[in-house]
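Single-structure report; data block below.
For this depiction, one protein chain was excluded, whereas all remaining protein chains were kept in their positions.
Order as written gives the chain letters A, B and C; numbering starts at 1 within each chain.
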Amino acid sequence: MVDTMWNDQTTTMQTLKDSLQKFNADRDWEQFHTPKDLAMCVSAEAGELLECFLWKDESSDVDLDAVQEELADIMITAANLGARLNIDLMKAVERKLAVNAERYPVALARGRATKHTHLPKVVT
Amino acid sequence: MVDTMWNDQTTTMQTLKDSLQKFNADRDWEQFHTPKDLAMCVSAEAGELLECFLWKDESSDVDLDAVQEELADIMITAANLGARLNIDLMKAVERKLAVNAERYPVALARGRATKHTHLPKVVT
Amino acid sequence: MVDTMWNDQTTTMQTLKDSLQKFNADRDWEQFHTPKDLAMCVSAEAGELLECFLWKDESSDVDLDAVQEELADIMITAANLGARLNIDLMKAVERKLAVNAERYPVALARGRATKHTHLPKVVT
Partner (left out) sequence: MVDTMWNDQTTTMQTLKDSLQKFNADRDWEQFHTPKDLAMCVSAEAGELLECFLWKDESSDVDLDAVQEELADIMITAANLGARLNIDLMKAVERKLAVNAERYPVALARGRATKHTHLPKVVT
């Protein structure tokens, strides 16, 4: 376990992007990081995250360290892909939250796990 | 297109987590957000990201708006899962970067897209 | 390497389903094989298949043994899920091929890797 200084309160995505930029340049890895391969990598890491919960029910012990590691891999790969395509991730997130707020109005979506395409058009 | 104020330079994961906490509470969605379902959701969103690059080569036009939206979905779902399990995502990322730095020493990993388990043990 | 007797020419999905039924019963695994977990397992195995191609271009050596193993895992898990939900997989495949033939008429789809929802409505 290393001492950590980064945290969700103070560390920005840009700090992560900058850190990765150096990490990748040091290893000359930019040549492998095509957008397509980075998208594949996100999916492969998401598959490893899934495995942490496979065959488990609510009461089963989940390996939280493994979950943390897989979530970190997903964040790292998403940041690499964002950097590679000049996507500002937090800008994209804010935009998507606005879309979601419109797709899932409180009055219609409250207490319902229904995809927006299947939500009723009026409050029932 | 909405006006955006969030961005990778200044917005932290905590801001995203807080925003989602309210979004979910307003819709009474916490009941659906089990860690297992959130992990499944990350994977489903990663599948949609993959689709943006399917059957395309380097020269093909990729729909960047779609990529942005899928990346945003992945960030949002990762933040929901982190919040649900009390995982500090940036702390987890910093820890994983330290692990990666050890697994992929510059001298061994430079210019090689080889998984750490298959890297030579000495510089060749 | 074991001697094999099964092959694509003569072995049916039912033979696989029957074989798995016994394999799972011997291990008392039916209790874990909920449809949801089996769907997660398909996705996790698909992630491992992805990894076989990660960071590789056309000319890179792909580990064919690994690809075979992951494809086998996907077939096995799909058969388990089909059996669990009483789905006849080949019946489902035939039905989907008919749907695809309608969605992708030769005259419109020829030489195009375009999703059916984005195909032109008339031949161009």
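Basically, a residue touches a chain if its C-beta (ideal position, glycine included) is under 8 Å from a C-beta of that chain, and two chains touch if they have at least 3 such contacts.
Keep in mind that what you see is a predicted model, and the values were worked out from it rather than measured.
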- Item | Footprint left on subunit A by the chain that the document does not show | 40, 43, 47, 54-56, 113
- Note on the structure: Note that subunit B touches the chain not displayed via residues 32, 37, 40-41, 43-48, 50-51, 53-55
- Message: Counting contacts across the full complex, list the positions on subunit C that touch the omitted chain.
- Response: 1-2, 4-14, 16-17, 19, 23, 26-29, 31-32, 34-36, 39-40, 42-43, 45-47, 49-50, 52-53, 56, 58, 62, 64, 67-69, 71-76, 78, 81-82, 85, 87-101, 104, 106, 109-111, 113
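Quick note on the criterion: only the chains that are shown with their structure count from here on.
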- Task: Let me have the rounded angstrom distance from the C-alpha centre of subunit A over to the C-alpha centre of subunit B, please.
- Result: 3
- Query: In whole angstrom, how far does the Cα centroid of subunit A sit from the Cα centroid of subunit C?
  - Reply: 26
- Give me the residues of subunit C that touch two or more other chains. 40, 43, 47, 54-55
